[in-house]
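What you see is the complex with one protein chain gone and the rest in place.
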Amino acid sequence: MYAQAFFVAVFGLAAIGFGVVVFRTSSMMRSALALLFSMTAVGCLFLAMQTEFLGVLQIMMMATEMSIMAIFMVMFMMDPGGLGGMDMSHQKRFSIGAGVSAAVVAIAVALLSDWGPAAEQVVDAEAQTRALGMELLGRSMMIFETAGITILTAMIAATAVAIPVQNLSSKDDKEASE
Amino acid sequence: MTMILILALVTGAILFGIGVYGALSQTNLVMIMMGVELMLAGAMVNLVAFWRFLHPEAYSGQMFVLVVMTVMALEMAVGFGVAIARFRAKGSVEMEEAEDLKG
Amino acid sequence: MTVAIVLLALLGSAWLLAVIEGWMATGRLSPAAPLFRGLAHLGRESIVPRSPDRVFFEAAPVLLLVVAVLGMAVLPLAPDLIIADLGTGALFVNAALAYVLVAVIMAGWGPDGAYGMIGGWRFLGQLIAYSMLIVMPITAVAMRAESLVNTAIVGSQAGLWNIVYQPLGFVLFYIAAMALAFRAPFDLPSAEGELGGGVDAEYTGVRLAVLRLARLTLVVTLASATTVFYLGGWHGPLLPPWAWSLIKTLAVAVSMLLVGHYLPRIREADLMRWCWVLGIPLALLNIIIVGLLILVVP
């Protein structure tokens, strides 16, 4: 119980800390990897909350995802290393206000509402994984499949958007050059 | 146990707040996406906490987390696609300069 | 106790690999050479390049080592000889190995050197090629075992090893594992010939020693994963289980080194094309075949 609380707190703090770093540092690489470690901390948070499958999945997915994000940051930022020290933000006051108010409201809800009795025990990881699989391919199959189709569509769409527009002639002499 | 639940919820809330700040304050498309990712992460923390401490028997909770992860990946994919296209066209993904969405 | 044994096994195999590496490089088979080389590294001055990203520069080798050990921690050497038998072990192996990419990118970006950075980003491209081929075969393996627990996966191969049950998956996984360990012929990130060492170009002294050790450990971990997933883990006649695991692991690791030694290096563009145009369809096919087998053969 207390160990769990401790770990939840530690990983929560880690996630928050890295999350802050994301927008504090001026080096794109650092902010991307900070986001990565923040996500990893969230995954560990899941583990601490005995949600093993999701935790491991989160840790795994985010590693790849955020590394890819890192290279995009470096590609698309005019100041990847942050050595120029230019400010990359606007409407600061409003943003801070919005962020703080959102957090405060959510925290207030979390603290003030009565959550009733909390479950003491959950089944072990293997049983969880099995049950989750049954859920995904049984009761909620359509939702899950829809998610799959959606992501496939997104992949195709993204690729289609990203492929450079090349008219036929240039394509031809490209092939000729190859 | 409820204490842990609240702990997790507060964590999620703060992550969400940071995400909101980032999404609103950053000028670069990729950074905005980072903010959105953080917001989603906060949501996921809440979902998992609710599943674990309130309804450990309802696995739709975990399924929702999976759906959110899908949304994250999806957002990355489309966002990067747009980013590449825009960078090709305009040479930058600074959203300050992107006014061609003006209706 | 278990931890100690596993770590010892890890170190031992890493040492053996180092010996073989040296033998392949120099042609002389000297068991003590790795030791001396390591000591030499410790002795040398470990230079810090100009204006590095200090955090990444320092953290990268350690992270790589930690990741390799973490991956090893969920792989069983024997029914009871496993550090942590997670309920999602097979997935955890992926998770741990995913951070190899992070470590390499950090190592590439950290020292603020062109070669290193190119190597790091190259590895990112390489990951986009191989990652699916790590995950999908493991999916098929887990399908047969009907569990993600590694011991259960080994147990499911008591009758028939997965290398026979799903050879396609084994081949794909083997190739992907070599790409993940970025050994030759997939050693683009750290290609001595064309990239001046790539990610480990800027590393010297202790850091280089740690890096080398980490890369060897990584090979061992991947070989052990291959053993657990496809070669029936500890199953085998006469010898005790742990011995079988070690033998198989070492065999796989050595085979990886040898294969790499005799193959030409592969351009990352070609790697990408082959993995997506050929590899992923094959992996899907493998999943389908295994699913049918499970349905048909009870």
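So that you can tell them apart, the chains are marked A, B and C in the order they are listed, and the count of residues begins at 1 in each.
Rule of thumb we're sticking to: a residue touches a chain if its C-beta (ideal position, glycine included) is under 8 Å from a C-beta of that chain, and two chains touch if they have at least 3 such contacts.
Rule of thumb we're sticking to: contacts and distances are computed from a predicted model.
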item: "Heme exporter protein D", "Multiple sugar transport system permease protein", "Inner-membrane translocator" or "NADH dehydrogenase subunit L" - which is the UniProt name of the missing chain; value: "NADH dehydrogenase subunit L"
item: Displayed chains contacting the withheld chain; value: A, B
item: Residue numbers in subunit A that touch the chain omitted from display; value: 90-91, 94, 98, 101-102, 105, 137-143
item: Footprint left on subunit B by the chain that the document does not show; value: 20, 23-25, 27, 29, 32, 60, 95-96, 98-103
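We take it that only the chains that are shown with their structure count from here on.
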item: Centroid distance [mean C-alpha coordinates] between subunit B and subunit A, Å; value: 6
item: Interchain centroid distance [CA atoms averaged], subunit A/subunit C, Å; value: 26
item: Subunit B, residues touching no fewer than two other chains; value: none
item: Set of subunit C residues in contact with two or more other chains; value: none
item: Residue numbers on subunit C that touch subunit A, as the complex places them; value: 53, 55-56, 86-88, 91-92, 94-95, 98-99, 101-102, 105-106, 109, 121, 124, 127-128, 131, 147-149
item: Residues of subunit A that touch subunit C when the two form their complex; value: 27, 29-30, 33, 36, 52-53, 56-57, 59-60, 63-64, 67-68, 70-71, 124-126, 128-129
item: Parts of subunit B lying in touch with subunit A, wherever the complex brings them together; value: 1-22, 24-31, 33-35, 37-38, 41, 44-45, 48-49, 51-56, 59-60, 62-63, 65-67, 69-70, 72-74, 76-78, 80-85, 87-88, 92-94, 96
